[in-house]
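First, the structure itself, so that you have it in front of you.
In this view, the complex is presented without one of its protein chains, the others remaining in place.
Right after this comes subunit A.
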Amino acid sequence: MFGFGKKKPKEPKKETTEEVLLTVERKEELLRTISFKKAEVNQAAGEKQAKIYEEIGLAFNELGEEDHAIDSLEKSIQAKKSLGNGYKTLLKLYNKKRAEAAKVNNEELLQIYLKKMDQMMQVSKEVTRGVR
């Protein structure tokens, strides 16, 4: 009725394709970016630091290294709240982790990720309303 079932099975397929498409060259490029940016990040501060952490996080995410991606993207939001690609990716990763925790019945982890998703809503509210 609302168009369910049609698109759902397609999306996971798309994600798998993206992972497969990661060529050796692209992987090396991402790893180079990460190591280069990591050296840069400690010398930066505030908004610039947030941007670099975001880039590192997005690169880790493309590599499929979710925990490292989450760590960097969290640091980015701690340095400066923003609602760019980093924010969207982090929310998506939290939701994925939340679903995994639910599947293995890990209540503690489930609550942690639900709480983190709540905090993301707060970040969105604050950035939109201009809270610094």
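In the analysis below, a contact is a pair of C-beta atoms (placed from the backbone, for glycine too) under 8 Å apart; a residue touches a chain by one contact, two chains touch by 3 or more; residues count from 1.
Just so we're on the same page, contacts and distances are computed from a predicted model.
Between the listed names "Ascorbate-specific PTS system EIIC component", "L-cysteine S-thiosulfotransferase subunit SoxA", "Biotin transporter" or "Indolepyruvate oxidoreductase subunit beta family protein", the UniProt record for the complex's undisplayed chain reads "Ascorbate-specific PTS system EIIC component". From the options A:Leu22, A:Ala45 or A:Met121, the residue with contact to the unseen chain in the full assembly is A:Met121. Seen across the whole complex, the unshown chain contacts subunit A at 2-5, 7-8, 11, 83-84, 87-88, 91-92, 95-96, 98-99, 102-103, 105, 107, 110-111, 114-115, 117, 120-122, 124-125, 127-131.
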